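Note that one protein chain of the assembly has been removed; the remaining protein chains are unaltered in position.
Lettered A, B and C in written order, each chain numbered from 1.
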Amino acid sequence: RRRLFFIAGPCVLESRDLALGVAERLAEVAHGLGAPLLFKSSFDKANRTSLGSFRGPGLDQGLRILEDVRRQSGLPVISDVHAPDQAAAAAQVLDVLQIPAFLCRQTDLLQAAGRTGKPVNVKKGQFVAPHDVGPLAQKVLETGNRDVWLTERGFSFGYNNLVVDMRGLAIMGQSGCPVVFDATHSVQLPSGQGGCSGGDRRFVATLARAAVAAGAHGVFMEVHPNPDQALCDGPNSLPLDQVEALMKQLLAIYELINGGEA
Amino acid sequence: RRRLFFIAGPCVLESRDLALGVAERLAEVAHGLGAPLLFKSSFDKANRTSLGSFRGPGLDQGLRILEDVRRQSGLPVISDVHAPDQAAAAAQVLDVLQIPAFLCRQTDLLQAAGRTGKPVNVKKGQFVAPHDVGPLAQKVLETGNRDVWLTERGFSFGYNNLVVDMRGLAIMGQSGCPVVFDATHSVQLPSGQGGCSGGDRRFVATLARAAVAAGAHGVFMEVHPNPDQALCDGPNSLPLDQVEALMKQLLAIYELINGGEA
Amino acid sequence: RRRLFFIAGPCVLESRDLALGVAERLAEVAHGLGAPLLFKSSFDKANRTSLGSFRGPGLDQGLRILEDVRRQSGLPVISDVHAPDQAAAAAQVLDVLQIPAFLCRQTDLLQAAGRTGKPVNVKKGQFVAPHDVGPLAQKVLETGNRDVWLTERGFSFGYNNLVVDMRGLAIMGQSGCPVVFDATHSVQLPSGQGGCSGGDRRFVATLARAAVAAGAHGVFMEVHPNPDQALCDGPNSLPLDQVEALMKQLLAIYELINGGEA
Partner (left out) sequence: RRRLFFIAGPCVLESRDLALGVAERLAEVAHGLGAPLLFKSSFDKANRTSLGSFRGPGLDQGLRILEDVRRQSGLPVISDVHAPDQAAAAAQVLDVLQIPAFLCRQTDLLQAAGRTGKPVNVKKGQFVAPHDVGPLAQKVLETGNRDVWLTERGFSFGYNNLVVDMRGLAIMGQSGCPVVFDATHSVQLPSGQGGCSGGDRRFVATLARAAVAAGAHGVFMEVHPNPDQALCDGPNSLPLDQVEALMKQLLAIYELINGGEA
């Protein structure tokens, strides 16, 4: 039986220094807890609510930073691709390719990612029912790539709110794919009239605990040394200094539910 | 620190024998696990979807059965009241009065229950946001009764479905009232075209584990020795022989989250 | 073919004078437009969000006022009943009995109303799908009373919001019952953290026009000479001086859709 695994990092690659600093600390924590952890950060925020928001360093520079993160921290790295023609370059550096939630139905993108042979983490759209993930995974599986992960990040619940249906984690798990719970995007309050998504980080730990108890195999968290100054998703990011305690608690719940580390 | 407590029993008082039999087994389990448990069963299902459905033995006979349950099993008993004029009689027998979810806004009912001095468990309506439970509790508190419990049983999520927002348990807990998670009604699929609510008991354990991990203080479960023959809520009832294992797991999660039994 | 009919009046019977004044004006408008109109006002707001809110004059005094309204204005009157034991007295005065949305599943109330022989207007709960109104109507029909009306007043849509699914009016119409659209409660923003429901009267006309175009047979509107001073539902009430223009437009849409007045 696998252990609970983690995906963590700052929302966007604000700078090489930030990425390396966060990765170093995460590697330390993961090593201390004996837990698998992948470093995640975006090179491009291609769908920010507002035009004025920071988008990131772009593909080329972003991949160079992630390569450095990988080498210096020893952590595997994961990032998201937004167009089919990014997949091959991204796969040169990344250990796992991620498909953004809004793009989870774009056939060409899923297949380009699948054809790289790297594991593909498909984020379930805010408009996709948990019992409908089969066809999403299928688009990758058909390329011959059997390594598909599925991520829950909340479902549209009225306006400017998302809800996590914990039944969905069990249902998604029936696909046979590892199921990741995205604990920080799930507490987003999408858009909002100010042209920028809000969030409520108070509930990150609440939902992460519940998701692991409900059967998630992995947990994703945006972390930042100083969320209030983050260039992206600050309101829902977890402060870096709270990560270790939460990971420890989640590991304990996972082991309790799944019958030990084996 | 309180221990996790349980409320359990058959949906409706089908017969004196069934009630006593279930209560005896629940008392045994609760005693074995050292967990507080209240016996719950309804004397009247006053809002069944369909006219043809079994409603129960009514107030008088129902209270007599519950009195016997209480005496023979040693378990405290809780049941729901549907009209202000039922409160006083019910309070003669019951340890806790419960307000049905559809009736959670009926001022006179909440106040009649409050005035009995017995603890009042208010089920949050499928149309009430977790941050709006304050005014529900207030209607009881104003009678001078300080012992209000709040129960989450899912929120309307599109047609014929409910969703449990685990953030809501944390939010409801900020009221200072004990928060109960109703694990079996939360998996109901309301109404449906056949004139009878369905449900999916596969998710009772999933949601109960998640709710305890998210911060619930108590868990409610409808149980039945043979759910497929239950006269009410069979599809979402937990088989009696699965109760002990689930309670054990929930107690372990609760202790893990809340720092031991104290 | 019937003409479009209206139900209108102040949310609650604030005073005898207010009721008579509004009724007189409504009778004038209805007469001028040749449209059937019933006067509606509540004698008791039994489920106000907050304890401090005005509840109304109660059953006895309320019915006396409604009797005067009926006599002086010549308008038929409709009001809501909240308990089975109110039905007989209410039926002495009222032309139509109304079942509040939260109570639409309470079997005894529906049957007590049905047994009076008066038409019964059942408001569909915020948690009831349009294809599930059959069992609601059935509880009245089984008493031998064939005169059931069904009212749409919005469905829970996330927290503190309601949405009107216009498909639902067509679906509810398949029951054979007249379908009323409640244009002012449908724009309510339930509860909200201040302990009092808000609303947005800007959308009353938008939704009423859409509902008639979608197939509603009747339209309900709370009206008030001065909504900002109303003791109940002010934020979603229509100013009395805007009623005539809206009714005129709705009648025109109805005739256009339904092929003339016949």
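Note that in this section contacts are C-beta pairs under 8 Å (C-beta built on N, C-alpha and C of every residue); 3 or more make two chains touch, one makes a residue touch a chain.
No experiment lies behind these values; they were computed from the predicted model shown.
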Just to confirm, in the complete assembly, which displayed chains does the hidden chain contact? A, B, C
If the hidden chain were put back, which of B:Asn161, B:Gln242 or B:Asn258 would touch it? B:Asn161
Provide the residue numbers of chain B that touch the chain removed from this figure. 157-159, 161
With the missing chain put back, which residues of chain C would touch it? List them for me. 157, 163-167, 169-170, 187, 200, 202-203, 206-207, 209-215, 249, 252-253, 256-257
Touching residues of chain A against the unshown chain: what are they? 46-51, 55, 82-83, 102-103, 105-108, 125-132, 134-135, 138-139, 142, 155-156, 159-160, 190-193, 195
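By definition in this document, only the chains that are shown with their structure count from here on.
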From chain C, which chain is the farthest off, judged by mean CA positions? A
Inter-copy rotation, chain A to chain C, in degrees (Cα atoms; steps of 5): 180
Mind naming the chain pair that shares the most C-beta pairs in contact? B-C
Distance between the centres, which are taken as Cα means, of chain C and chain A, whole angstrom: 48
Any idea how many Å lie between the Cα centroids of chain B and chain C? 33
Residues of chain A that touch two or more other chains: which are they? 157
